[in-house]
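Only one protein chain is missing; all other protein chains are in place.
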Amino acid sequence: MPRELGPSLNERQFFLQALKEEVRIDSRGFGDFRAIQLDFGDEYGVSDVRIGKTRVLTNITAEVTTPFPDRPFDGPFTITTSLSAMASPSFSGPPSETEVLLARLLEKTLRRSGALDTESLCLIAGRAVFSIRADVHVLSHDGNLTDAACLGVVAALRHFRRGDSEVKGEDVKVFTMAEREGVALSLLHYPLCVTFSFYEGEVVLVDATLSEEQMREGSCTIGMNKHGEVCQIAKLGGAPVDAVILLSCSNLALRHVERMSKVMEERLLEDAKRRYKGGIKAEPSSENARVP
Amino acid sequence: MAITILAPAPAAAALPPRDHVRDSNDDDDSDNSDNGGVNLQGDFDKGSRPAKRARHTDIITPGETVTDDSQWMRGHGTYIAPASTEIIATVAGTVQKTNKLLSVRPLRARYTPEIGDLVVGRIVEVQSKRWRVDVGAPVFAGLPLSAINLPGGILRKRTETDELQIRTFFSEGDLLVAEVQSLHQDGSASLHTRSLKFGKLRNGIFMSVSGMGGGGGVVRAKRQVWMIHTAGGGGEVDVILGVNGYIWISKHIEAAGGDTAITRIEEKISSTVYSSQNDEISVETRTEIARIGSVIQLLVQEGVKIEEETISKAYEAAVGVASLNQGEGSGYLGGELGRIVMADVGKSS
Amino acid sequence: MPLDTSSYSLALLRLDGRRWNELRRITAQISTMPSADGSSYLEMGNTKVLCTVTGPCEGGGTRDRDRADIRVELAIAGFSGVDRKRVGRGDKRVSEMVSTIQSTFASTLFTNLYPQSTIHISLHVLSQDGSLLAALLNASTLALIDAGIPMRDYITASTAGSTSSYSSNDESADPLLDLNTSEEQELPFLTVATLGGSDQVSVLVMETRVQAGRLEGMLAVGVDGCKQVREILDDVVREHGKEVLKSGRL
Amino acid sequence: MAADPILLPGDYLDPKVLPSHPSKALKLGPGLLHIPPNSIVSTVAGRLCTDNKKNAVWVEYNSGRYIPVVDDLVIATIHHSATDFYYASISDYSSNAILPNLSFEGASRKSRPQLAPGALVYARITLANKHMDLELECVSASTGKSDGLGPLTGGMVFSVSLAMARRLMLPKPGEQGQLVLLEELGAAGASFEIAVGRNGRVWVDSKSVKSTLAIGNMIQRTDQEGWMVEKQRIMAKRMAKEIS
């Protein structure tokens, strides 16, 4: 099993000394995120989030399936996270703890909080529903996968268009994008995650890099929407932190969620404009117009 | 769904203000006395509520401050909180003071080796120049090839031939009795068997009482190895109480020739010391070995400490009980029989 | 089946007759299994768990060569819940709890005293009625104390909820302590574990949506609940210790 | 623009470009493979470089994982210790190198440096064979002196590209590698210690956390952003002003 070196003693000491002097290795403020870059793919439902050197690609797909018998009106919504050797050689093999916890956090933040209106995916009760699938691919791991992945999935869900559909009696007809414009998914709110890392009992860092994560004593991920509703909190063990600090984290989280929501809003708008300019109707035919 | 609605509380108290919550501990007592009728069964009697508890018990629990007097040095089972002089307990147990050293001895813990301990162990791994021995400690103990008596003389130098035939002395699964010679930095022990008292074990049965707490079950005592003259024609039986909670009960084998010249003993070493073959053991002896085993098991169950005195007494009592129930002479001491034996032990002590 | 919470505002009593800040009955025993190095049995209301600790024993130091590893196993009996569903090994919720317990005790126990060894914590859930993670943490603390493994202080846990769901923006909502299953299904709640009954929070898990403003009240009640649980567990340990002393084993 | 040709794996070298030296044997450097009887083929993508004086030819490239070569200086992290050796790692996910306990200056059976897991050492590679474990030393076997090798205490480690590490270690970095940053920093009055490992790790220590960070970041940015000589001069001066 390949293993990672992890920070040396010198790096640990230097890092802790720097924290005492209120300096981070990349000279960010303790409460600052790295630059967030959000891009959308040529296809609908593909988002590419970059936070510093961390990069997460999300791909949304829809398929018509039969619903689960106990939930005849709900379209299934699944999130798959895959950490491959691309992010780090130690991720080859069975799912690591990082992967399981990441999947759980996304599940709690997005699914349990009811971000996607799954009932709107129903075509014929008990017979046909759209099932939505989000595949999260971690391309590069330099810390804070959770926040990046959560932003990626929400942005991709908002960007996604499923084929328009028509129900005639028992038959479901799904139109291709060429035939009819796609339909956006119905999202009830847009929860995002902010992860805090704790050091020496009282230092709180936002958006830790990989080496900062390797040296932290504990962490807490807070999922929130911009309306100030907390969707999920996960401080899964680690060094104890004062309750008051945790409460102040939730206030700080709201600020970052508001900011990230704004970035997402802007980028979605830009993308929509870009698509409109090209003429969305003209798009499908361009595929065949290739250079001879 | 039927809900019995109890008399509503006065409106004023209906909405406890939220910022009040932090002080709720203060009102706790008054709150509880208000609804005394709803007393939780899980609640212990008020007298022992921690806030009021006088620390009359000798038990100290993790997180409890043992002292804030800086003249004490902290020992096992304690730590000093950063930036303070408070010595805080890390285990549940009793305080022990040795000169200026303050330690907390746990009620129960895995065996921690100390130099000079007599231990019974089992070989788990054979390496090129040493054995790794399970002694019930957090990590395996080591027994270097240089720390055993080699056949052909106590003072003989260890050779490469010995290394090659290391398994002829001890191999995986063999039991031995040894002494802790030294401790490594990580707390692991190094053993030796360089005395006729120590070495390979055979002709008997192994028991582990480490579950009842190594240090608690078997105590470090003056005599850990002795002989019982058994009843019922069982002859002499050796009992070895390893400090680590591992126990060996076996048929006593007279060293050949008794107190003959030392050279004779050396010869003896070569022939039998590393044998893994049991001698002939009579049924009577086997019965008595089993009875001693049952006695120890009984003592463990009853939470009595395991030492020569308690075992001897309980054994006598067990023999007495067995003679009463003639014909049903199984060594089993469960249930009623056990109670009788314990009653006897209680009487005589 | 939706839980009828309307009666609460009338009597200020919950369906099981408790007040907002009352714990359910907590009973616990330690040294329940002589063959293990440490063991405990704990009931919080109808949530019943069994914990055994083995070790520190040889083999470990895979994460850090200078420390003991902590391995946690969690088995949830098929008959423990209402729906009698078998919980598979790969269940992510279980893995998350396992990882939480592991990580909590890794920073509470003095694992540096046992390099290259492993401490096994094995948990069995016999019956579930809410506050499961809290019960598991409490049972583990007791079993680890029984095993005589040095720790900074007790880790104790409880749950706290709020009387109205997130959707109704009810300003008069009360925080609730120690939720049972039906309350957990209906109301927003969090699980909190603190070190030694202080305000130092080791674990804080919330999986339901709630207004941020309500968090403070819930957290305060939860932290206070942990304090109460610590006293109860401490009494259990002391009672057990007294018995041991009486029997003269020490 | 480039005078030297770009080679791809599998490209045969034109015998015309090879340096011809009357007496010395032709030396093949990294990235080249000799296929008997007389073809030379490139194995990586890079630029062909020749040195007529040394009669050497090699391919210059910058990427990939560090591949150990004897006599390279590297910064290694101690992984754990055994009776006679330390096991040290020179890059993530690679197998450990062996560093004998006694290969430190003045080390003897009785007194040898105690290095905890995670400690850093500046070491020389003494054995690099594809079939065997890598071996390191922190002392010159001939003189018994450390020559600057040994444990690194304090400071901070920064990662740079392998080519940057090579440039930093050139005898004349300004001339041969267009790298004047360190000289300029020194000239501007910044005082610091530096150790460069061929494995792409640079250790820097100075009087304060801030200046160490500033120097480290500057080296990284010179590498990543491809600062030319002029830019290096300006930035070095600016930084020296800031930290003094």
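So that you can tell them apart, the chains are marked A, B, C and D in the order they are listed, and the count of residues begins at 1 in each.
The working rule: a residue touches a chain if its C-beta (ideal position, glycine included) is under 8 Å from a C-beta of that chain, and two chains touch if they have at least 3 such contacts.
Here, contacts and distances are computed from a predicted model.
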{"item": "From \"EKC/KEOPS complex subunit BUD32\", \"Exoribonuclease phosphorolytic domain-containing protein\", \"Transcription factor Pcc1\" or \"DNA replication complex GINS protein SLD5\", the hidden chain's UniProt protein name", "value": "\"Exoribonuclease phosphorolytic domain-containing protein\""}
{"item": "Among the chains presented, those that the missing one touches", "value": "A, D"}
{"item": "Of A:Ala178, A:Val244 or A:Leu269, the residue in touch with the unshown chain", "value": "A:Ala178"}
{"item": "Of A:Arg28, A:Arg133, A:His227 or A:Arg259, the one touching the omitted chain in the full complex", "value": "A:Arg133"}
{"item": "Residues belonging to chain D that touch the chain removed from view", "value": "1-2, 5-12, 14, 31, 33, 39, 43-47, 49, 60-65, 67, 92-95, 130-131, 163, 167, 177-179, 226, 228"}
{"item": "Residues in chain A touching the chain absent from view", "value": "1-3, 41-43, 46, 53, 55, 57, 59, 61-64, 80, 82, 84-89, 92, 133, 135, 137, 139-142, 162-163, 174-178, 210, 278, 283-284, 286-291"}
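By our rule, only the chains that are shown with their structure count from here on.
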{"item": "Chain nearest the global centroid, as defined over all protein CA atoms shown", "value": "C"}
{"item": "Whole-Å gap between the CA centroids of chain A and chain B", "value": "53"}
{"item": "CA centroid of chain A to CA centroid of chain C, Å", "value": "30"}
{"item": "Contacts with two or more other chains, residues of chain B listed in rising order", "value": "none"}
{"item": "Interchain contacts (touch definition) - all pairs", "value": "A-C, A-D, B-C, C-D"}
{"item": "Residue ranges of chain A touching chain C (in the complex, touch as defined)", "value": "97, 100-101, 103-104, 107-108, 112-114, 217-218, 220, 224, 228-244, 246-247, 250-251, 254"}
{"item": "Touching residues on chain C, where the partner in the complex is chain B", "value": "4, 7, 9-13, 15, 17-27, 31, 33-38, 55-58, 68, 110, 113-117, 145-154, 172, 174-175, 196, 216-217, 220-221, 224, 227-228, 231-232, 234-235, 237-238, 240-245, 247-250"}
{"item": "In the complex with chain C, residue positions of chain D that touch it", "value": "80, 117"}
